[in-house]
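Structure first, then comments.
Just one protein chain is left out here, and the rest sit where they should.
Right after this comes chain A.
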Amino acid sequence: MIEFKNIEKAFGKNEVLQGIDLRFTQTGRISAVLGPNGSGKTTLIKSLLGMVLPDEGSIEVNGQPIRREWAYRNQIDYLPQIARFPENLRVAELLRMIKDIRGGASRDEELIERFGLQPFLDKRLGTLSGGTKQKVNLTLALMYDSPIVILDEPTSGLDPVAMIQLKELIRQEKAHGKMVLITTHIMSFVEEMADEIVFLLDGKIYFRGSVAEIKTQHQAEGLEEAIAGILKGQLATANRSVAPKSALQSIMSHLQTA
């Protein structure tokens, strides 16, 4: 179980999270955290991992507050957004190293097989292409059988074959009763995979519900249009609040010319 209680975080003057209350209790469920760029998705996830320390509020994993704790991360598989690794290391060395540091059973070989990484095991990480790096990233993130799986932009740079493999893998994790959190900008991926959507906007939760709900609420055929509808609506209200002033100005200028 994951619980965010009134999380607030600001980086300087930029208030990224403004009071997030969120609970994930059901296992065997895929939740997609969506939102435009800069809406606080990654910050939210990083605060769950203790990489970002919230200014206010607390986070609990399985009923235990996580502040200053570290052992709870054994329960979490995390895929970071940008796959950049020590350039000098070879793929096999990196895998061995993380296994050595973390200890315990891992299923890296199965994942290497799945993503077809064998030919790259002896290559230095600096020489790999973006997509291959993402596959290494996925292998690293998923090689431990943890009950909570968090994937920050898992689809970036993947080719269609790897994409299919990834979807299969995520479904498998779901079937094994894991709690899966995903952030992505690819709406077809969300429509296909997610059981529920958490939509973040300006550091607050704007919507939470199933894909079908968001579509009916915004009378859109696809998820993409529904999301675009929300964002446009947001823009329109922002413009409307400016409108009266400009109308007044135009009348004033009209009077002056008259």
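Keep this in mind: a contact is a pair of C-beta atoms (placed from the backbone, for glycine too) under 8 Å apart; a residue touches a chain by one contact, two chains touch by 3 or more; residues count from 1.
The rule is short, and it goes like this: contacts and distances are computed from a predicted model.
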item	value
Protein name as given in UniProt for the chain not displayed, "Nitrous oxide metabolic protein", "Fenitrothion hydrolase", "Transport permease protein" or "PAP2 superfamily protein"	"Nitrous oxide metabolic protein"
Candidate in contact with the missing chain, chosen from A:M1, A:I98, A:M163 or A:I186	A:I98
Options A:G28, A:P65, A:P86 or A:G116, residue touching the unrepresented chain	A:P86
Touch with the omitted chain, as defined above, among A:A71, A:A105 or A:A175	A:A71
Chain A residues that touch the omitted chain in the full complex	11, 46, 49-53, 68, 70-74, 76, 78, 80, 82, 84-86, 88-89, 97-98, 100-102, 140
